[in-house]
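Excluded from the complex is one protein chain; the other protein chains are retained at their positions.
The first chain written gets the first letter, and so on, giving A and B; residue counts start at 1 in each chain.
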Amino acid sequence: MNTGIKTLRIDGRDVGARADQTILQVARENDIFIPSLCYLEGLSPVGACRLCLVEVKGASRLLPSCVTRVEEGMEVTTRSERLDAYRRMILELLFSERNHICSVCVSNGHCELQSLAERLNLTHVHFPYRYPRLPVDASHPRFVADHNRCILCTRCVRVCDEIEGAHTWEVMGRGIEARVITDLNQPWGQSESCTSCGKCVHVCPTGALSEKGRSVAEMAKRRQFLPYLTMMRTQAR
Amino acid sequence: MTLEELERTAAEERAGQRKFTCHLHVCTAASCLSAGGAQVKQALEQELAERGMRNFCRVKGVGCMGLCSAGPLVAAHPEGFLYGHVVPEDAPDITRSLVEGRPVRRLSVPADQPFFRRQLKLVLENSGLVDPERLEEYIAAGGYTSLLRAITEMTRQEVIREVTVSGLRGRGGAGYPTGLKWSTVAKSTDAEKYVVCNADEGDPGAFMDRAVLESDPHRVLEGMAIAAYAVGARHGFIYVRAEYPLAVARLRTAIRQAERAGLLGNRIAGTPFSFHVEVRLGAGAFVCGEETALMASIEGRRGTPRPRPPYPAEYGLWGHSTLINNVETFANIPVILREGGEWFARIGAAASKGTKVFALAGRVINTGLIEVPMGISLREIIFEIGGGIPEGRRFKAVQTGGPSGGCIPEEYLDTPVDYESLAALGSMMGSGGLIVMDESTCMVDLARFFLEFSKGESCGKCVPCRVGTAHLYDLLDRLVKGEANGESLRMLEELSDLLRNTSLCGLGQSAPNPVLSTLRYFREEYEAHLAGRCLAGTCRVGTSG
Partner (left out) sequence: MNWVRPAPPTEDKRWKIVDASMRRLGYRRDALIEALHSVQETFGYLDDDSLRYVAQSLRLPLSAVYGAATFYHFFTLKPPGKHACVVCTGTACHIKGAPQLLEMMEREYQLKPGETTPDGRLSLLTARCVGSCGLAPVVVLDRELAGKLTPDQMRQWLERRLAYDT
């Protein structure tokens, strides 16, 4: 196990870190805000949403802080006009991609996409809305999958694969046609591999996955299980 | 097989070939085959048999001779006759011409023309001369000598030194120094390393790699084996797109032949060096030309890229140190080792050494495969080698780098072809596709064509590319149809900037290049489309809605 300690500078502040930590982890430990949506502590990071991109002195490209390991003497900038403009545009792309209508959504007020838009001062979406026709799958006895609200963060895929071990969820197709599916693209209720554990529902950042019986603004997610399981499983060794 | 046995085989093969007074080479690469090359070959064999000339002249199938627009091609050696657009019915005339010693005029393609004279064949030195399905012919042409010399007479460091001194840069498009990549993988202390050949040539309009694999597959295998020796790998994969069945078949045959001869496999030439190679099929995903996506595909997963670093040299196939190079890069290795790195470095331009194979296509008289020294001008390629624009039309632009590249207008035709010069113009070398356009091509429609491609090939993992390419395509589609407004150009530029700087992989980062490039040099066409007119006269603007 690498016990080396590194010191680096984030937004002008000197911080200490373990050699195996990422910029994002160190930033969050020090209450420095870097936005993210696909990242969730306890799941493997994928660097897909691109919201966590930061400027690093000497690097020719912006780097995804959720997967970039810290280096000694690194100089990181997490906020700038350019970075924030990119982040707002990425959120606008997400809002324009599918049908996100907060006023009738069970996650209204509990949604990470919504909170982030607020936090980054997103006031309007200037890309044309695409209004794709997407299904709502309510076949499962306990849960609902509403693809209109999905942002393809793949947290559901990762938690089911890495934590539950069932690998029920996966992404099908590619590009703008990509969608998350269960088993052989069957209705969720007919899935043979799903254990109904509900982990996917609670790691989902939006109202795409929710519990049945919730009405508008009632789907608050409960994620304590994730750090708890991670801790239990590493301690068991 | 040892070096002595190799030389003996070569001598035997050459003696066997000398028994014939002449040889008829019939191109059996995919393009000529689909134009009827196999039937031509059969007809020639039959005609020679009927005339009792089977001991006088031998017919053999060879790889690409380059001038694909004149296919099916037949060449007579040593006479030096070259025939184009040959049909089976031409067999009597061709065989008679061998006896008379005079070429058939109506079929003749002048061998002394810029198309052939101005080329410098290193990668393609055997293409069109050896039968790609016979190992002995490759050996007779000097094949596998570089590999055996390397593993019996040189250290791994010496091999890497030759490649580094040569200045060879990755021919897949990125132009990363090959020697540097090899030495990075060589330094890794991983016990299990891999060598991967990227043969997923996905650029629409590029067929260089296909031609090399169909015409001289052993060359690529030899290059990979030398690389494996240099970096310390024992296993290799060639990832070929499924749309190249002939290349796949020839590779598989070549691997079998080389293994049986002891030139691949366990303890090659009696040394401790072992190298096993397999072919792995792609399945229709342009994004799998990207290194990390390619590796995911070999591992049996969806071909989505992952962030780099870590690079494949550190964390590649199944987490092991992996060397990935393009087909053409590997195909340069045998000749570099044979002639030396310094020799190679004297060819080409200052920072772009050696030659480049290009697939010349589009509105140009001579379409086909060419290999030229780096630093040659675009003008020379298009107007001398290519023969210029047909039907007396005017040159408009040349597209390089496929969907990741840009177009270059007339005023820059004297630009030397090298990595840096093309990038400075807003395009890139790419893998070698060169599409020539005349005034009948609408640049807005062209940009839309490339974005339609990128949108369909986006893997969907990262937000900017997945949604951004869809929006870019929609904007261009509205522009083409004359349904866009003034906002559209600004939005195109905004999205282009976002994708270039925030996309996860090269596909998204370079997807906006065709848009940015055409906006830079042909902005007037966009403005005209906004006003409801197509300057090229080909788009039906404003007829819908």
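Following the convention adopted for this analysis, a contact is a pair of C-beta atoms (placed from the backbone, for glycine too) under 8 Å apart; a residue touches a chain by one contact, two chains touch by 3 or more.
Here the structure is a predicted model, which means the values were calculated and not measured.
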Tell me which residue among B:L281, B:A345, B:A423 or B:L535 touches the hidden chain in the full complex.
B:L281
Among B:S146, B:T292, B:Q399 or B:T469, which residue is in contact with the omitted chain in the full complex?
B:Q399
Looking at B:V185, B:A233 or B:A361, which residue reaches the missing chain?
B:A361
Since one chain has been left out of the picture, which residues of subunit B touch it in the full complex?
30-31, 34-35, 68-69, 71, 201-207, 210, 242-244, 280-286, 297-304, 359, 361-363, 367-368, 399, 402, 433, 435, 437, 441, 449-450, 453, 459
Hidden partner chain, residues of subunit A it touches:
161, 166-174, 181-185, 192-193
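We take it that only the chains that are shown with their structure count from here on.
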Go ahead and note the Å separation of the Cα centroids belonging to subunit A and subunit B.
40
Mind pulling up the subunit A residues that touch subunit B in the complex?
46-50, 53, 61-62, 64, 67-68, 86, 89-90, 93-94, 96-97, 126-128, 130, 151-152, 154, 171, 173-178
List the residues on subunit B that touch subunit A in their complex, please.
285, 287, 302, 306-307, 309, 455-464, 466-471, 474, 491, 494-495, 498, 501-504
